[in-house]
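As you look at this complex, bear in mind that one protein chain is not there, while each of the others sits in place.
This part shows chain A:
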Amino acid sequence: MLRNYFKIAWRNLWKKKIYTSINILGLGIGMACCLLIAIYVQDELSYDKYHTNTNRIYRVVHAETYGEDLKNTAPPAPGEFAVWGNAPVGPALRADFPEVEEVVQFSGRADILLRYGDKNFQEEGIFFADAAVFDLFSWKFIAGNPKTALEDPYSIVLPESTAKKYFGEENPIGKTLEGSSAPGRANAGNYRVTGVIEDIPENSHFNFPALLSMNTFRKSREDIFDMWGYVDFYTYLLVSENFSIEAFEKKIPDFITRRRGISPDSKYTIALEPLSDVYLKSEAGRQPGDTGSLPNIYIFSLIGLFILAIACINFMNLSTARSLERAREVGIRKTVGAARKNLIFQFLSESVLIVTFAAFLALFFVFIALPFVADLTEKNFRSVDLFNWQSALVYLCIIFGLGLLSGIYPAMVLSGFKPALILKGISNTHTKGAALRKGLVIFQFSLSIILIIGTCIVFTQMGYLLDKDLGFDREQMLVIDYNYDGRVNNKIETLKNTFNHLPEISSVAAARTVPGSYFPNAGTTIESQEGTMALNVPAIYEVDVDFIHHFDLELAAGRAYSRDFPVDTIQSLVINEATARLYGYSNPGDIIGKRFQQWGREGKVIGVVKDFNYLSLHQNIEPLTLRLAPSECRYLTLKVTTSDLPAAIARIKDVWTHAVPHRPFLYKFLDEDFNRQYQADFRFRKLFTIFSCLAIFIACLGLFGLASYTAEQRTKEIGIRKVLGASVTNVVMLLSKDFIKLVVIAIVIASPLAWYAMTRWLEDFAYRIELQWWMFTLAGIAAITIALLTVSGQSIKAATTNPVKSLRTE
């Protein structure tokens, strides 16, 4: 019997090639999108799950409040925590809680110049780590002893790719790498390679080109390890099997009071995050690596389901639209003895057959598209991972699931036909099915229009991010990273002078931080309006005297640093408006002349710059202090005025290598670097656009199919109308009108839903566009145009057919 079903299914599919291709292509693309999204989502969900102890590893997050915030007794919100914190908390937790079996701490990210022979690279994002690190994290050792590799000062463990970069095929163990200083953490020195590990899997919440022993750090700055107020550590815990986080959190307040004591100026607390949650769910600031976005996972999963739903609806619609064609067969089968269940089974096997073809097509599409998607998402997807028995099982489930899902409705409709009526040529099922089909088309187009509106808004918002005036000059700013090199800082004024003399350069400034790159926070007390000293911890940029003018920062009050005031280097502070507000000054002018203390420096606030967006536009402008500290700088920024950038860069490089031959010339452009913060957003935009287009394409395929069938079914009507004098335009209008009506209804349904969804999406940006009516209108017009283009071909074909011919066919 099954053979008979498949045989007739195959012949049917072959006979109706357009219908079959629409179904298979639509379902194929739909399934391919879904599979690709599933691969992406599955990868995002797999972060940090590869460690043997994943479920027993927690991360400490810290929250410290100061000043006005102290009055707020509510516990800190998740976003107010930071992963980066002090050192003593780790050993204290280990000592006080038996359920904490091991503690591993990492330093903050350090950028260090490593040299081996003539190979010389600035490695970014190196961590100093405790020797027990490999007890917690299952990074596989290729060479060396994991127990002792990071025991001694100046020992270094390299991932395989870093080891290859320096040592090629040589055995790196025991060899030394010359390392530059890591300011605040370690002096320059020779690091002995004590271990080589496999490269850190990409699905790790942080990654590194090397690990240095924490004892290197400890040797240089022993004092820091007892300072609860010094922030430079990431702390991870290995807890016992029966650990309860709820019970543990109850003990935290006592622990803090006992260990750190109570301070009148600040309130400190910690919380724990399970390792398996840190990549997607952590809202804490100062992460050691990139984090993912749970909302994006939801969005993409939803889009995947949308696309699949649209493809399945095509299948249902086309099958039921064709019901009249199949009705006769149903009638015959019933008269020769088929029971309804036989017919249901037959139609279901037919849909399973179609889905099977579609699944193979989908696999082919995925195979082709995977490298592009991998490139787009910057992930390491490999096609070979698609083909294993687990996936085969999943595909089988999908095929049967989808086959049943999309086949059940047509199967019920078709198998329910009454043979007595059908064989007489009467069918009352047509109008009922038509209403449902219309409903499904509206549903499909509502989903598509939501995606069109979404795309339109995502594009507008991203354009806004790129074009918004950030309040500082970021155009043609070339940034040279010399990584705090003391030898460069010593002659920075001379260097600046040399560059200033180049015709391509209009100004030069040095700073520890440029917008978009890492900056620390500094405990800063400033005299309040009442005359008391108030402590807060604003962000700090250490800059040189030219920074403010160079970046074209506007002054709201007071003055910028100046060479005319030598005291500026030891007694002055410039802040932004947000800092003035933080300390209670709504008028920035009022804070000028007030006393301040910061990192051992005392003096007066001399200037307030207008707020500028030094953070990504996802965030509000936070309080910032600009401290004059030319000897602490890391970056040299040059404003390039020529349009011939390659020549200018060559020239600058020339000067640089001549002046500081020991420092590689590492440069970037400020705008590009700043926009790198939006990398995830751009990726989102690309994926969103691609998937939206595909969704719309599949919906149009279905509409095309329906339009052809409608035109076919109405051949006689069209013929009669034409005989009675209808023009081609009349007929095209007649046929298109019905579909356009559906699209208009879909627009009405989709607009408020899209408005709601996109308002939620925009909430993630502190600076965002207002939703405008034109975005919805534009999307509506686009949807109608697309629908019209899709159906008009069929309508015109039907309308231009000779009526004699169409009447004869009846």
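As a convention for this text, a contact is a pair of C-beta atoms (placed from the backbone, for glycine too) under 8 Å apart; a residue touches a chain by one contact, two chains touch by 3 or more; residues count from 1.
To be clear about the criterion, contacts and distances are computed from a predicted model.
Here one chain is missing from view; checked against "Putative ABC transport system ATP-binding protein", "Lactate utilization protein B", "AraC family transcriptional regulator" or "Glutamyl-tRNA(Gln) amidotransferase subunit A", UniProt names that protein "Putative ABC transport system ATP-binding protein". Touch with the chain omitted from the figure is made, among A:I8, A:L361, A:L771 or A:L788, by A:I8. The residue touching the chain not shown here, chosen from A:I18, A:A188 or A:I332, is A:I332. On the side of chain A, the interface with the absent chain consists of residues 1, 4, 7-8, 11-12, 15, 328-329, 331-340, 342, 418-420, 423-424, using the contact rule stated above.
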